[in-house]
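Pasting a structure here, questions to come.
What you see is the complex with one protein chain gone and the rest in place.
For chain A:
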Amino acid sequence: MAASTTRRPDERIETIRRRWIFRHPAVIRAAHWINLVCLAVLLMSGLQIFNAHPALYWGSASTFDAPLLAVTNDETAEGAARGIVRIGDHTVDTTGWLGLSTAQGQATGRAFPAWITLPAHQDLATGRRWHFLFAWAFFINGLIYLIYGIESGQLRRRIVPQRDQIRHLGGSIREHLTLTFPKGEEARRYNTLQKLSYFVVIVLLLPMMLLTGLAMSPGFNAVLPLPALFGGRQSARTVHFIVTNLLVLFTLVHVALVLVSGAWNNLRGMVTGWFVIETTKTSDPGKTSYPGKTSYPGKGR
């Protein structure tokens, strides 16, 4: 691109080429955004359902006197209401967020605050309706994604690290710690940690959500003894909640990394399919080199 016309024999010329690559096929893009909507509705309606009995247990039945975790409220020594989260014997004051929060201008005793539950007001029946409808949408969307992904080879390319990537796992960790991500040809593929995290989400966490969800159903229990996989129905409910937290954590990290590793390029990629990679070509000293020569004949515009 910007090359000086007069140069010394030992001068290096750096040319940066912007190359358009078609990164995300339509099915993958559609599945991604449908998944976002589904997971958002599932999270918010799930918190509505959790609010109906905001305590978690381990085993088949609830041990009401000794929950693993309980979101509730009590009064301080001065008589002021406060929201608390109790984990085992530990109590954390969470007033304003958990246990006690403001809903329609009033301090209300509720586990998760109104702004994050669906519906906002306490309504278990409607929360369940939202949850089940979008669980089906999520399931069907996921099925299409998997079938397409396996059939087209996209899934493997996206979630299974290649041999050289596994060898350089340390490098990938360093890149994430310093937030300097691969450029050029290397940016054509997902990096190692990226693939591994997608692998964990797609192969482990999302199927776990489905299984723990079904394990809570007395109907499905009569078909398959799913609760036994998790140590009982209440354990399954607890695992459902923990994996929800892991998925939220994944989403936060995912969005953060999308933003720091080229927000517009990444977003454009997932919306239009087109992604830009920048390759830097350094000419050998003394040799003539012009940018046109390495031009990439692939798809471009």
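Just so we're on the same page, contacts are C-beta pairs under 8 Å (C-beta built on N, C-alpha and C of every residue); 3 or more make two chains touch, one makes a residue touch a chain; residues count from 1.
Definition applied: contacts and distances are computed from a predicted model.
*Asks:* Choose one: "Acetyl-CoA acetyltransferase", "ABC-2 type transport system permease protein", "Oxidoreductase molybdopterin-binding domain-containing protein" or "Succinate dehydrogenase / fumarate reductase iron-sulfur subunit". The correct choice is the protein name in UniProt for the chain not shown.
*Replies:* Missing chain, per its UniProt entry: "Oxidoreductase molybdopterin-binding domain-containing protein".
*Asks:* Considering the whole complex, which of A:I34, A:L69, A:A103 or A:L124 touches the chain not shown?
*Replies:* Residue touching the absent chain, from the options given: A:L124.
*Asks:* Which candidate, A:R17, A:H53 or A:R189, sits in contact with the chain we can't see?
*Replies:* Checking each option in A:R17, A:H53 or A:R189, the one touching the absent chain turns out to be A:H53.
*Asks:* Of the residues A:M216, A:V258 or A:V276, which one touches the chain left out of the display?
*Replies:* Here the residue in touch with the unshown chain is A:M216.
*Asks:* Could you list which residues of chain A touch the chain missing from the display?
*Replies:* Residues 41, 49-50, 52-53, 55, 57, 60-62, 64, 115, 118-120, 123-126, 128-136, 214, 216-223, 225, 227, 233-234, 237, 263-264 of chain A touch the chain that is not shown.
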